[in-house]
Each structure stands twice: as structure tokens, then as C-alpha cells.
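Could you have a look at this structure, given as C-alpha cells, before my questions?
Left out: one protein chain. Kept in place: all the others.
Each chain gets a letter, A, B and C, in the order it is written, and its residues are counted from 1.
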């Protein structure tokens, strides 16, 4: 059994992770930490999950957690993990960080977008960007895995085959995304109150959202050139789900059939990619699953491709991909503990 | 022009009150106070309302407000108004309190349900319970008006004619209510977050909700006997609206036709009561209006009447009724500033 | 493997049933019928479920289905199953009917509430009311199982221990329920449109809802006397979930502790009953599970018990209980195919 600890167990991503790990056949949960609810039982904070996990929540002591764990998941606000993860810790156990601290290879980019100093830049080289479908072989050997952001997972997976196959003008990419409200986390903010979100739709972080450089880093690797994207997130009055509607100009001569070929080739055999046939993806098609569903249309009038991806932001966009990363790293079946997450009809 | 001040202008009830007063033809808003947002403009907190009101928000100084106002509205958390309202203040202006502090005539009942000492019990005799349809003549002369609670307004108005006409067994009353989430206010609580409320339905405050004694006080006055009720509120994933489903045993011999007669007689000429004909009330029928819609069914199998009332909790359940009280108190048309609040189709 | 057919596979209950059966380890789906979508693939109607089931949908031919099935599930509008089920059919396979036709033992009660003639009253004696926790031993041997309604499952399970232990006045029972909108089915009605349901709360079927006699039949069996109940359903703007808030007068001398004892005794060892400890049930605590969660409060002021039950209307209230019935009938583990339905945090 893989012994697992979760630091930040009571946020939305953290609790989804606890739910997945608690029912994972190869995992034994050894330690849960929560600053807000330390001293309480997990099931009292999440009564819906009590039947599968009711461990005590501790005030975080990461060294103690390391002693009884093979893997530590960090589900903390941005800027905290980089203070907690040390080479010493990594010598004892694998760390999978669901935050942003180790995602950007270039610390100056991190500091520009996050407006904060990075205290452990020496670990950035060692960390592996945990987008499973792109970096599987590096993940197998990684000791520090930077689990990608939710918008980024959805957007990169939707665009990767197009760039990889050289079908689109890499300077023309516009990503218009929308997310359910769990993406804003469980912190007590007026903007996240029911009455502020319900019956409303808005854009936010226009031209400034911090997932932008993460998308650019990965798309640039695929393109072998610096890719700059336009990324705009929106907030939808629903709990779960992200949809990315991605626009790009087709290169001269590219024909519609090449698009489908590129997707099928790129994602052949991938257990968590679902290429839609006739219908386009909708967020409900993947709710509570670890799947990224992708569809596309070519507009001959404008010579653009519109590629659309959908994920569950808390699963493939956070906790599910973290488990997938763990499965890859520990050499077990990549779908273990994730396969039962079939979307229900409603 | 009636000069009006609002203390607690940025909560949900307070902001609805500002919206109503700002477009009221006989009112001039002179002063807004908000602890959370003092120093900011009202329109920056409520951009949707900026076009009708963009006054500066002050840190509350009630004596200053009194100097420039004929009426002060208090929309504060329970337990605060009783410290702020003084005989001196009442000598200068009318006070309409949207909180609970002056609603219960018996301070021991207040202290039992609110678990707190009442610091100004001498004002309880002077205060008038501002349920307009029941206490209109007292309101006309009141200097301190205790605006009723949302659940209480809906429940009392729904049951009053039945008790007044002596048609029901007053020991058998059960009130099962449900409210939109704005009833929980705009404070930053996990329980009010979108993801906690959406796709959920729950009871709360079972057997302990503080609107219970208020309902009992008013029904007892109508029955001329002590009435004890069972009251259970529920939380609905919607912004606005309260529905009260009220159950009572019919007295022997009471016939169905007497129910309708009692309602029509009791509410004849009332501008804000709508007796439904064939259909039962739904919360959307009264959304954004000051109307209480009432319907009923007699169940001959069980010999019970099921009476159902619906209001908008922020309007008739709070700000609208406060304006109605002001209109009555200042001798202007009772519907002024409230008549345009017609529910839209959606 | 149990060979299973579903007639009415594309309604909300039917599709949930397909989802459960398709991932059930001991079941092989052999036949799906849908009048509205015959000739299409199941996955094209429910893209979210395509990865687990993509059988062709047939125009129903029940005899053909019987030839290749051990069990036929009927998920049809009320009044159809009683024309389709015959003694001959039952000689070939087990029938589990999710509709109302075989639930009421007294055909005159059926005809009074459903305003229609019952064409196969001779089967009513043979049919077993499939509320698993109450009729397990009869279900084990039944050839025709009448799967209970959603409101009824929730209400009966919530009240059964109180009546069985003789703790409440059986003439005083009031059941105030609320359901998510999937309970109205997938038929194309104005009343079920998003804009009609969203931001609204209403009662319906007051004093006339057809689940009433079903609740009364089962409670009367428990009480050994005719029980008449007041039942009022409400519609909540959410997809899934039912909450029943049940009121009853305590018999003289009954003490609070006896309530909890009665529940724990009655439901000891039941895999799908969850007695809440401190918190009361909320619909999200059981979403997508086959669990009925129950909590209660005693109000000493009124000498009433308020017992609250919550289920997922499509699972324990329909498809999940149908699978549970199948498991019981075929002598396999009662929780098989249902245990992975753990509610997620959101």
C-alpha cells in the first residue's frame, strides 16, 4: 500500500483528493492536515464523505507526515508550498503539489505573474510538470511533481495536438474559458457567496490571469518556439466543470481532416482523453470524472479551428490528475482509483 | 421630501432598501453607513445600483445621521440596534429597525431565544410591530417601528385570517417554510458559499429558529390566547423568495367556503395582499415585489387546511415593508415607491 | 451473470438504472428499449454515459426481451406496466417495475388516486412492495417487485421506526417534502423548463399527490391500523435529491432518548441507512448514493418529533433501490454495484 498524506485536506481540491485516495485500492491514508479545522474529524467538515474517511485533521507538521508517508500531497494556497518543500523532505518521500509554486520553470516568470519572491528556485529544475499525457516518462521518476492548474490542463490538452502537428498559427491563439465556482476555492469571500454567483456570468482576470504563463510554457515546448496566448476566464453559476473554447488560425493549406487525424494520433491509447465524435463536449459529460473531452469545428469562412475541451476542474483539473500522477510515479495502473468516476446521466 | 438615512446600507436588506428609497418620489437619501465599506461609494459595492445611488458610505455616527434625517432605517445584525436607539434619538426622528431587537414585547422571551441581555427594555412598550396589515393605525403614530422578520411576515399573513375568524385549532399549527439564500445575509460564511448551497436542500434551526416567538406573539394577539407553533425553515438554492406551507386542523363543522370568505374579508382593500384564485402561490409570482400572495387547499380526508404564502424575503420580508411602514408613518400613499415593483415573467 | 433488460431506458430513472447496471459486476445488459429514441444508440442520448453503455435502443417488445433476460426492469409512465406484465411473462423472468402500477395492494385505492382502471388486479397479490428495508424476505422470493416511489421511500423510511415502536400519535403525521427536478422526469413540459424552475420554489399536488396512498399503505402495515397522512411535495431548483420533513405528536410519556433507540434498533446492520449524529441530513450528503440519511429533533415545547430523511430520488428513490431489489432477489450481496456510489464533497 502507498502511504499518503494530504496537507490542506478541507479545501475543495483537498477534499476531493481525500475522497479519491480513501477509496483507492492501493492507498492507505496516513495523515490529513487542515489549518482551519485542525482537531476536528474530516467527516464533520464533509458529512457527505464521512462514510469513506473520518480521520482526525491535524495542524500541519510536514516532517511528521513525511515519516509515515510515501507521498505527500500539498493542496495549499499559492506561495506556501515553496516554503515547505525542501531537498531533505524530497529525500524521504514524493511530493505532489497541487499549487502553482513549482509549475513555472523560469522563476522570473513566476515572480512577474505572482508578484512574489520564489524562495526555492533550486527545486524548479528538479520538479516535473505533472500533465500526465505530456510528461509521463518524466513523472515516472520525479520526486517533486507540480500538478497543473485546472484551466491550464483543459487548455493545453485541447491545443497540444494542433501545435504538435504544426497545423495552426501559434501567434493567433485565443483561449476563452469558463469555470464552475469550486475553482474559487472554499475560502470565505463575498465574491463566492451564493447570491453573488447565482444568476450571473462574468469575465475576470482579463489579460492578467496567472494560468496564462503556465499555458504558454507548455505550448512553447510543443511548438519549439515562444508561444504567447490570449486567455480569458469566466465564472459560471455551477459547482464543477471547465470548458475551454480555443480559437486559432489554420496554416495555409491545412485541411479539415488533418485536425482529426492529429488528435487521434496524439492521444492514441490515452485512458483519460475522450475525443468527441459528432457532439461537442459539455461540462456535464465529464462531471466527477478524470476525463478531458475534446471536440472541434473548422470554420472555412474564417479559416479558423475552434477546439473545445471540457474537464471537471476538481478531478482532471486537480485531485484526479494528482492521483493519476501518483499512479504513474509508483508504477501502478494509471487508472487505478479513477475508473469508477463515471459521469452519471445528470 | 422625507429625509432618510440607512445604517447598514451594504447588506442584502440594506442595499435593497437603498434601491427602493433612491427611487422613491418622496424621499431624499441623506446618509448611508456601512462598517465594512466605510469610505467607499455605494455604487462601487453594488455596481448594479450605481446608476440610482452613489452616495459615500460612512462609519456610522447615528447622532449625526439624526441631524439630517426625518427617518433612520437600521439594517444591522441582531443585538446592535438596542444599544443605538435611545429616547433622545427618538425625539429627533423616526426609527425603523429591520432587526429583531424591538419586535418581542416580552424581554424575557427575547432573552430566552436570543441568549442575550436586552439593554433598552423601556423602549419595548413604545415600539410598534410593523406588520402593516395588522398594525396600521399604531404605525401611523409610532416613533420606533420594529420591522418584522421575513419568515414571520409570510407566516403571520398566511395564518392571520384563519385564526381571526376562529376556523382552526390553534394548537395544531405547523409552519414549514423555505427561503432563498439572501435571507442568510451577505456575511462571509462557508455555509453561504455558492458550492455549499447550490444543488442542496436542507432544514435548519429545527425547533430553535428565532422567528418562532415572533410568530407566536402575533398569532396569540389574533387568537386572544397563547398560541404555540411548530416552525421549520429550509434553505433553497435561489436568491430571493420565501414560501410558507402552513398546516392546521379545521375546527369541527368548518366548511371549505368559510376559508375563502375569511381571507377575502380580512384582506379587503389591502394593496399588497394577493389572494390566488386557482393556482397556488410560487415564489417567482412575487419576486421583486412587496406583495404577499396567499392560496389554500382544504383536505377533507384529513380535515386540515393547507395555507400557503409567498413573499420576496428582501422586499415584503424586509426593505419593502420598511418603506411601507415609512409611507404609513409619514402619511403618504402607502404604495408610493413600491408600485413599480411588478414581478417580471422570469 | 444476471441478464437484465431495461424498458424505458432513456428517462431519468431509466438512464440512471442503465448506468448502474452497466457497471454492476454481476450483470450483463441484454436489451434496452426506448419509445422516443428507438433505433439510436444509448450513448447518443446520454453522451456522459456512452463510455459505459452504448447499446442500441429498441422499440419495446417485451416478449423478445424476456427471452434473453433473467430480469426486466420497467421504467415507464404510470399505467403502462399493468398492461405489459402477464403471468406468462412472470413465468419467464423476474419483473421489477419502477412505476406505480403494482404498488398499491387495493386496486380501488389505485383507481381512486390514479383515476384509471387497473387491468391486471390479479397480479397485485403476487407483487411485492420493494422497499428493501421493510420487505426483504418477501423480495427474496418475488417474481414481480413493485419498486417504491421516491417520496414514499424517503418518507416511509423516516417514519417507520417511530410507528413500529409506538412512539407517535399516528393521526398526527404531516410529511412536508421537497424534490429536485429530475423527479418530474424527462418529458417535454413547460413546467420543467429551466426558466420555469430556476429561481422558484413551489408546492404542488397539495392534498392530491399520488404518493400519499402508498405511504399510508406501508405505515398502516407498521402501525397495524389505518394511518392517514398529510403529504405535501415541493419543487426545488436542483437536479437530484429529496428531503422529507416529517412531523408527529409524541405519545404521552415518550422521552427523547427513546427516539434514537428506536431508530438504531430498527435499522441495525442496514447497509443503506445512515443515522445522522449531530447534524441533520441534507440532500447533498446522499447525492448519487443509495443511502437514506435520517436525523431527528424533539421539540419539548410542542411535544413533537421532527424527523428528517434525505435520499437521492434517482438512486434510492428509483434506480438504486431497483438494483438493490435485484440483488436481494438473485441472492447476491445486497450492496453489489451500489457501493461505489459515494457522495463527493460537492
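What we mean here is this: a residue touches a chain if its C-beta (ideal position, glycine included) is under 8 Å from a C-beta of that chain, and two chains touch if they have at least 3 such contacts.
Note that the coordinates shown come from a computational prediction; the quantities given were computed from them, not determined experimentally.
Asker: For the chain not shown, which residue from A:48, A:155, A:198 or A:290 touches it across the whole complex?
Answerer: Looking across A:48, A:155, A:198 or A:290, the contact with the absent chain belongs to A:198.
Asker: Decide which residue listed in A:176, A:214 or A:334 touches the omitted chain of the complex.
Answerer: Hidden-chain contact among the options goes to A:176.
Asker: Taking the full complex into account, find the residue in B:24, B:287 or B:329 that is in contact with the omitted chain.
Answerer: Touching the chain that is not displayed is residue B:287.
Asker: If the hidden chain were put back, which of C:17, C:98, C:124 or C:197 would touch it?
Answerer: Result: among the candidates, C:197 touches the missing chain.
Asker: Which of A:22, A:53, A:100 or A:243 touches the chain that is not shown?
Answerer: From the options A:22, A:53, A:100 or A:243, the contact with the absent chain belongs to A:243.
Asker: Taking the full complex into account, what residues of chain C touch the chain not shown?
Answerer: 12, 180-182, 186, 188-190, 192-199, 237-239
Asker: For chain A, enumerate the residues touching the unshown chain of the complex.
Answerer: Interface residues of chain A facing the absent chain: 174, 176, 178, 180, 195, 198-204, 206-207, 228-230, 232, 234, 236-241, 243, 245, 247, 280-284, 287, 297-299, 301-302, 304, 306, 308, 346.
Asker: In terms of residues, what is the contact footprint of the unshown chain on chain B?
Answerer: Output for chain B: 12, 15-16, 19, 23, 44, 46-49, 51-52, 182, 199, 239-240, 274, 276, 278-279, 282, 284-288, 291, 314, 340, 342-346.
By definition in this document, only the chains that are shown with their structure count from here on.
Asker: What is the identifier of the chain with the smallest separation between its Cα mean and the overall Cα mean?
Answerer: The chain sitting closest to the overall C-alpha centre is C.
Asker: So which chain is the furthest away from chain B, centre to centre on CA atoms?
Answerer: A
Asker: Which chains touch each other through the most C-beta pairs?
Answerer: Top-ranked chain pair by contact count is B-C.
Asker: Centroid from C-alpha atoms only, then distance chain B to chain C, rounded to Å. What do you get?
Answerer: The separation of the two C-alpha centroids amounts to 39 Å.
Asker: So which bits of chain B are touching at least two other chains?
Answerer: In chain B, the residues touching two or more other chains are 180, 195, 198-199, 237-239.
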